[in-house]
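Note that one protein chain of the assembly has been removed; the remaining protein chains are unaltered in position.
Labels run A, B and C following the written order; every chain starts at residue 1.
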Amino acid sequence: MKVTVWNENRHEQTSEEVRAVYPDGIHNAIASFLKDGHDVRTATLDEAEHGLTDEVLENTDVLIWWGHVAHEEVADETVEKVKNRVLDGMGLIVLHSGHFSKIFKTLMGTGCDLKWREADEKERLWVVNPSHPITNGIGEYIELEKEEMYGEHFDIPTPDELVFVSWFEGGEVFRSGCTFKRGNGKIFYFRPGHETYPTYYNSGVQQVIKNAVNWAAPADRARPVYGKAQPLETIKPK
Amino acid sequence: MKVTVWNENRHEQTSEEVRAVYPDGIHNAIASFLKDGHDVRTATLDEAEHGLTDEVLENTDVLIWWGHVAHEEVADETVEKVKNRVLDGMGLIVLHSGHFSKIFKTLMGTGCDLKWREADEKERLWVVNPSHPITNGIGEYIELEKEEMYGEHFDIPTPDELVFVSWFEGGEVFRSGCTFKRGNGKIFYFRPGHETYPTYYNSGVQQVIKNAVNWAAPADRARPVYGKAQPLETIKPK
Amino acid sequence: MKVTVWNENRHEQTSEEVRAVYPDGIHNAIASFLKDGHDVRTATLDEAEHGLTDEVLENTDVLIWWGHVAHEEVADETVEKVKNRVLDGMGLIVLHSGHFSKIFKTLMGTGCDLKWREADEKERLWVVNPSHPITNGIGEYIELEKEEMYGEHFDIPTPDELVFVSWFEGGEVFRSGCTFKRGNGKIFYFRPGHETYPTYYNSGVQQVIKNAVNWAAPADRARPVYGKAQPLETIKPK
Partner (left out) sequence: MKVTVWNENRHEQTSEEVRAVYPDGIHNAIASFLKDGHDVRTATLDEAEHGLTDEVLENTDVLIWWGHVAHEEVADETVEKVKNRVLDGMGLIVLHSGHFSKIFKTLMGTGCDLKWREADEKERLWVVNPSHPITNGIGEYIELEKEEMYGEHFDIPTPDELVFVSWFEGGEVFRSGCTFKRGNGKIFYFRPGHETYPTYYNSGVQQVIKNAVNWAAPADRARPVYGKAQPLETIKPK
């Protein structure tokens, strides 16, 4: 499968602390554990067309999205192209603060707001849908020693499937693994991954992202036809 | 309740055939059967701000939307305002060719395409969710002697609730009554109502729209808080 | 509305500790805050037919169910009658350890198992569906100083609507407010209410149960007909 990992890649330029955790950028950290089995490339905000040219998008089966401080800098034309590819069947995995990205918000139709706190809190992501393929190989929960807290209410449409619910040390919960279908595309939102924590080195988090890539792959499927329809043979004579 | 019926009101200006069916416009035909029990006003495309000023929107509990040939003429600013009101709790009932309106598409996140044919076909709208309040007073189905056909696949997200499925004489089916929540707003898409047929005079169709207005009314409800969260009392000392 | 509160009423007979909290039984504690506005009666396991005669069931719009140690003593005939009433439109609110009752399990079709711990843990029930009428008047969450923990995975079918998710001090989460439709009946499962804690005196818990009674009331609705169908008029001649 052809996977493109998109990263805003700004924190890595401006923060020593983030660079210490992800010296090659979050995109390369994610790409590295997907390379075994997939054809993986990366793309970042500051590349031409944000690295998401027509040619790249046409050759992407599943797109992974990480963004945070520069959502507004992503060109509307690119968002439109990515959206069209999702509706046409490309899988999309939106990570952490990508909840506020233009692409996620336009596919959801809601504000996508939530509650947050940076306080080095423990997070446990509990499996609430244990027969879902995205949980393959995961135990009852994934534990992250320190993460940013995201709390309910998370302003999204009702997910098609709820896979994980997070517990946070400070007293909040969050629907942290949610699937959605839009057009022919499958979308998975996965909460963890604040830039100052080594979350993408966690083997459980990696396993979920690997599973999600497999789950979100474009499917062989029925091909509907839209628009003006010819009369089927039984239509009554006029 | 305060109900605003919005109509593009273009066919009525240009087509003798449509004017014969709806001499006062589709908006007034719908408003007339809602007036008993609600505070109803109408608004149309060619009014200033399409008749949807801030003051009107602030004073609307449920907005009904009919549009067809001029979706592109609705200003993006108005669409944005309507969307924000829906997310804040205003009910929205989208009728027939409103499936392709900007407001419906932006709330759904999908293409909202479908299959259609104008061939004077009989339509039966079967109740598939008989305990839903939108079916109150409806028998097993509503029958319309002649309607435009809409056929699957209808490119929408999975509805939160499926209430009606239509049968058409020519051989197609359609999910013709669908509910969605977006933010705090309830949305009902209801298929019938081609401009050349007297559909909005049908008592079953009128009953469904009346029920839907009651169902979509803004609810008393919990009030979530978004954004940066204060530590709750149990947060661990740092 | 006619509400029947059913309680196993065994802990109250055998435990001094429980009697200290609910001297008149859990059923009367619940009945007392519903009496303002509803016609409320109670029924308990040790009454004839468990207090659920045909006459009582016929005159019940919403049934509330609390059971724990004696699920197996509920007669299968009674369970069958209650199930038939639910399918016919009676609302059902299942509380706490009622997750393992015969009536809940037969309506769900699954094992309904979960994880539990009695350790005087704080519980926060977060609203995840703030426009749902069951959350009317609730803030962002309900906090209970001490409760029994219930943890995921909760082995139920995917709820039609998820309304509350609980956080527990010890590190678990739970889908603690879930709606289901079965036949024409609406079902709400609500987690809190261990017999040794004063949970049913909490104003938030009371508000949710009041809201749920209103939500679960039998609706005016469509009346489907089942079985052998007469040919509709368009059926082709043979």
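Note that in this section a contact is a pair of C-beta atoms (placed from the backbone, for glycine too) under 8 Å apart; a residue touches a chain by one contact, two chains touch by 3 or more.
Since this is a predicted model, take the numbers as computed values, not measurements.
The residue touching the chain not shown here, chosen from C:Asp39, C:Glu77 or C:Asp113, is C:Asp113. When the omitted chain is restored, the residue from C:Glu47, C:Asp61, C:Glu143 or C:Asp160 that touches it is C:Asp160.
The omitted chain makes contact with just one of the residues B:Trp6, B:Tyr22 or B:Phe154: B:Phe154. Considering the complete assembly, chain A touches the hidden chain via residues 89, 122, 127, 130-133, 135-140, 169, 181, 183-186, 219-225, 234. Interface with the hidden chain, as seen from chain C, comprises residues 87, 106-111, 113-117, 119-121, 149, 151-153, 155, 157-158, 160, 169-172, 180-183, 222, 224-232, 234-236, 238. Summarising the interface, chain B meets the missing chain with residues 124, 126-130, 140, 151-154, 158, 161-162, 165-168, 171-173, 175.
Keep in mind that, in the parts below, only the chains that are shown with their structure count from here on.
Counting every residue number used by either copy at the chain A-chain C contact, over half are found in both chains. When chain A is laid over chain B using CA atoms, the rotation angle comes to 180 degrees (nearest 5). Averaging Cα coordinates per chain places chain A and chain B 31 Å apart. Per-chain CA centroids place chain A at a distance of 36 Å from chain C. Residue positions 127, 130, 140 of chain C each touch two or more of the other chains.
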